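One structure is given below, encoded as structure tokens.
Only one protein chain is missing; all other protein chains are in place.
For chain A:
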């Protein structure tokens, strides 16, 4: 179960309110009428399907009804960040190693999916108390 921070509502909400909508930052061919079959097929069907850091679009379906983006690890299911449409991700596959863990996200070390905002990681709870 994900606990997802909606950047528009400015709140954490449960996964049930959201709908995943596939890979983010896809670029539609600028001139569809003159694009090749490869370009158009690539845009419609071919995906990175990344095992690891994955940028994806979500819809806050029963909330604000807005699309936003999320950076998430598709193997551990850790959510690194959510950000508004039009913004660029601050976490990428290149810089994920030196990421300072944001409070309230699923921790990679917790082993199983954490339900709720408090990850089972002591360091994060300490940070919260300070």
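Going forward, a contact is a pair of C-beta atoms (placed from the backbone, for glycine too) under 8 Å apart; a residue touches a chain by one contact, two chains touch by 3 or more; residues count from 1.
Basically, contacts and distances are computed from a predicted model.
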Between "Protein-arginine kinase", "Sarcosine oxidase subunit beta", "Molybdopterin oxidoreductase family protein" or "Xanthine dehydrogenase family protein subunit M", choose the name on the UniProt record of the chain that's been left out. "Sarcosine oxidase subunit beta"
Which parts of chain A face the unshown chain closely enough to count as touching? 1-2, 15-16, 19-23, 37-38, 40-42, 44-51, 54, 56, 72, 74-77, 113
